[in-house]
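In what follows, a structure is listed as structure tokens, so that the remarks can point back to it.
Note that this is a trimmed complex: some chains were dropped, and none of the rest were shifted.
All chains are identified by letter, namely A, B and C, in their written order; residue positions are counted from 1 within each chain.
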Amino acid sequence: AARAQLTVYAAASLTDVFPKIDPAERYSFGGSNALAAQIQQGAPADVFAAANTTLPAQLFARGLCSKPVVFTRNTLVVVVPAANPAGIRSVFDLSKEGVKLVIAGPGVPVGSYTLQVLKQMNLATAVLKNVVSRETDVREVLAKVALGEADAGFVYSTDARAVPGKVKTIKVPAWAEPKVQYGICLVSAGGNKAGGQAFVNRLLSKAGQAKLIAAGFLPRMKPKR
Amino acid sequence: MRRSLLAFAYVAAALLALAFLLLPILAIFAHSSPARLVQQLSNPVVTDALEVSLKTSVLAQLLIVLLGTPAAYLLASRRFPGHALAVTLVELPLVLPPAVAGIGLLAAFGHFGLLGSSLHAVGITLPFTQSAVTIAVAYVASPLYIRQAIAAFEATDAQLAAASRTLGAGPARTFFRVVLPLARGGLIAGLALSFARGIGEFGATIMFAGSLQGVTQTFSLAIYAEFARNFDATLAMSGVLVLFSIVLLVALRIGLTWQRSSSTGSPSLFGLTSSS
Amino acid sequence: MATLLLDRITVALRSYELELSLEVGSTLALVGPSGAGKTTVLRAVAGLVRPRAGRIAVDDDVWFDGPRGVDVPAERRRIGLVFQEYALFPHMTVRQNIEYARKHGADDYLERFRIAHLERARPAQLSGGEKQRVALARALAREPQVLLLDEPLSALDAHTKTAVRAELHDLLSTLDIPVLLVTHDFEDAAALADTVGVIVDGKLRQTGTPSGLVAQPADSFVASFTGANLLHGDAEPGPESTRVRLDDGSVVATADPAHGRVVLAVYPWDVTVASEPPHDSALNVIHAPVRSIAELGNRVRIAIGPVTAEITAESLRRLALVAGRPAFATFKATGTRVVAEHEDR
């Protein structure tokens, strides 16, 4: 008999890579904060993989999941439509008059990272006035830019690869880059602890890490310089 | 014996159905105290969402009434080739998943949509604006009004319109003084339903208009966003909307009753159901 | 008085085509069975239905002329139409209903039709007779050139009908415009109109005074509609009179010439009843059991075999008839009319 399928709740940015690492499981991708809220409401997940470490840590503090571990990292970038109608070349251009910027909502990890960057660069007021929508997860942000509805958006560099040819990426200056760490934990209510642990192990394994890196993610530990 | 068993099973099923419908509403209030409900009214997310919802809904309903009333009257009073098709068309948004409606609106009025570039050329951009919310709401809610309006117009006695003509009134006077007052109850009922549907709109709005506090974030979108942050606040916001819905339904029922009793002399408390 | 003229108007209906010409002087009643097209005629005059062809005019005012493409819209034809169910506006008071047709001077009409005390009432609160008065007042408030009445009495109780009929008759006699009224009841037509037209399946069968129709019904339909017994049989010309062998075997004589399959019309009041066989051999005799005896005031209707006789209550007492026992129904050969067979739908 086939082993019991795992139920994995994972951040939207993991949509493409998780099925490549383990195609056998059931996934629910979405904003990490929405998934955390569902877990708090008793959603029968086995594993929770978030785009930050705070959300799993909060669940851990409430006894809803095991102690989280970091399993990968990512970088924040700005994407613009391939045609780049607003002529954006850098993060600073986002404060130009009339730019239509979409970001993720408050509480969504990528949304928090975005605010962090803007504050760091002292652009918060100037850029936030150009925000036209706050989406519920990072993939929604990407979609609005890829469709050309928005002029720019903040997403992870891995997301930009999902729509090759449709968007261009613009890097965030290294000094302003946030620390994007993905935490994973086993949900206490989940029925399949062993399977969950095996899934986490698979991610942390060499093969798992390799697939993550191939998808554009960063190694889970910053390489020591 | 067999008989009372049947009667029992049937009453039991009916009660179960009512309990099932009632429970979630009771639960919302069980979880949120009146104090919390009131407190929510000073939360800027809530007040902004309320403002956006009301503003766009009122505009959308205006649009629906102004365009939908002539359409409904045409469909109710004339038979022409393609009539059945037109009625089907009018009802389509009712059975269309809102997310699909949102996709459709993007495909029609979006940046690269059918009309998008022409609109863009004349300087109109719809997505991410409050107008987009209005359009999404109008699109999704219109069938509820138009259906009811068609039924209301069809139910008005054609003899009365004919009588008006024979008394020297032209089509316009006949419409405004006879047909419209007679259909009024049904039109109001339809409007209330479509208003309620508009307030609840979610899928089409988030796809076509996005979600920005104070601009495009409607009450429904706000509830969804808050759910991921603060369940208790969400409960309180839901409580506000439940109260609003109840008020709307009761107003609708009283309005219809009043309308009916004043025009036919037979008061009825069961207006909505029997008229629809 | 003006004259309303319908000249070969043609209206395509669901199952047949209405086609008729009509000249309405004072009061004409159109009678006929349900679905005959009576209401359609009124609607055509009012401009609510557009004929395929023909011409409708009141004296020199042409309202419709097929060939010339004239079609005056309903609201510009000065007609007063009283609908079958009155069609009062339910959301308006009695006064507002009348003011809808006439901005000023509604008071006159409220007075004249004795509905001033009801001016604030809504139609739902009125009795049948009151509704009719309001509908008449409203129709006449426009000062129409023609008055059209659709089944003005059918919405009333049998019991109030007689009174309202008398009232309506009084009113019609004071109007000096053509009145076209429609009913499916020959009695009502006879009571209200000078001329009666019988319409069946969209065609005019016969027009005449009520007594004219009874005296000379054009066909079996008109005969039965005006109350006659119909006897079916085969006719054979005889020396003095035509002899008809009825389908039940008995033989009767008629003064009308005929041959072959015929229908005889005999009015109940031309039939007398006897308990003994009559001595007069010139009379037609039907000998059959009494099927029923119904007393209506001073008249009694007695069904004997295929015929119904109408006799007085005194005669009944004299005769001592019993239902189920045989009796004799007699009528003169001159009291029968040979009428054309009408194929009923």
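We take it that a contact is a pair of C-beta atoms (placed from the backbone, for glycine too) under 8 Å apart; a residue touches a chain by one contact, two chains touch by 3 or more.
The shown structure was predicted, so the numbers you read here are calculated from the model rather than taken from an experiment.
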The overall complex formula in this file, labelled as shown, is A x1, B x2, C x2
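Here is the rule we go by: only the chains that are shown with their structure count from here on.
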Among line, ring, star, complete and other, the chain contact graph is line
Maximum distance between Cα centroids and chain C occurs for chain A
Distance between the CA centroids of chain A and chain B (whole Å) is 37
Separation of the C-alpha centres, chain B versus chain C, in whole Å, is 53
Expressed in whole Å, how far the mean CA point of chain A lies from that of chain C is 87
Two or more other chains are touched by the chain B residues none
The residues of chain B that touch chain A in their complex are 106, 110-112, 127-128, 206, 209-213, 215-217, 224-225, 227-229, 231
Interface with chain B, chain A side, in the complex: residues 31, 33-34, 36-37, 40-41, 100, 102, 105-108, 131-136, 144, 147-150
Chain C residues touching chain B in their complex are 43, 46-48, 73-77, 79-81, 83, 85, 87, 89-91, 100-101, 122, 124-125, 138-139, 142
